[in-house]
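Missing here: one protein chain of the complex. Every other protein chain is in place.
For chain A:
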């Protein structure tokens, strides 16, 4: 539990360096339109922040390779959640992602919980913009806690687990009085408590849970998106009720390589503390 702060920040610095390197490269952008790679998510995969969407990171088309790195921070009432992530997209077909989530538990007098997420997402069929039926993707996420002592003590069954999801996203060109709408819905099978930060499974539920998540966004122009997301979460630990999460976000796409997201995030109750709300900020660099 007593992981040094230095170690935590060396990791942040490493990713920052990688991000700068990426940005400094005369990176050729993929040919997919700006914003069609979503804004990155706290689980490392392309999405809106809180949830993955059916799109893949970057703007790579069927003949191109793309990549992205992202970082985000959420200042909740009693916790802070920090995420670093990287993803590679091959031929707009397959996305491989890694993410590290660090939840600081200062208010509980503890150091932090660290969760690593390895993700694989495949575009099954369709195109976000051009297919009438939108884009369908399927993904799996292997999540593993660096130290599972606390989650197990709280009643979780394992310190690692696998999530699987099916996702549909579509950009509705000109659908809202000429403005574009983006919709995304996913169906997820999961055993994760608080996204996995509090382990997997629990006394109230041993089996997989089917949960849904969705996003809806409006694009007032080609560089901005205003939207909201909703994410259902299982409730499996005795005495530590868990609520669904939601956010209201503004995403800015100044150009193809950069996405900045600012959101108001509501995670509900976390580990016995009420009403965990706050600001979420994220930056993603991709090509």
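Keep in mind that, in the parts below, contacts are C-beta pairs under 8 Å (C-beta built on N, C-alpha and C of every residue); 3 or more make two chains touch, one makes a residue touch a chain; residues count from 1.
In the analysis below, contacts and distances are computed from a predicted model.
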Hidden subunit of the complex - UniProt protein name among "Glutathione-dependent formaldehyde dehydrogenase", "Transport permease protein", "Group 1 truncated hemoglobin" or "ATP-binding cassette domain-containing protein": "Group 1 truncated hemoglobin"
Selected residue (touches chain absent from view) among A:168, A:191 or A:246: A:168
Residue, one of A:32, A:82, A:100 or A:246, that touches the chain absent here: A:32
Hidden partner chain, touching residue among A:105, A:129, A:237 or A:251: A:129
Chain not shown, touching residues in chain A: 30-33, 61-64, 92, 127, 129-134, 168, 170, 173-175, 177-180, 185-187, 210-212, 214, 221-222, 232
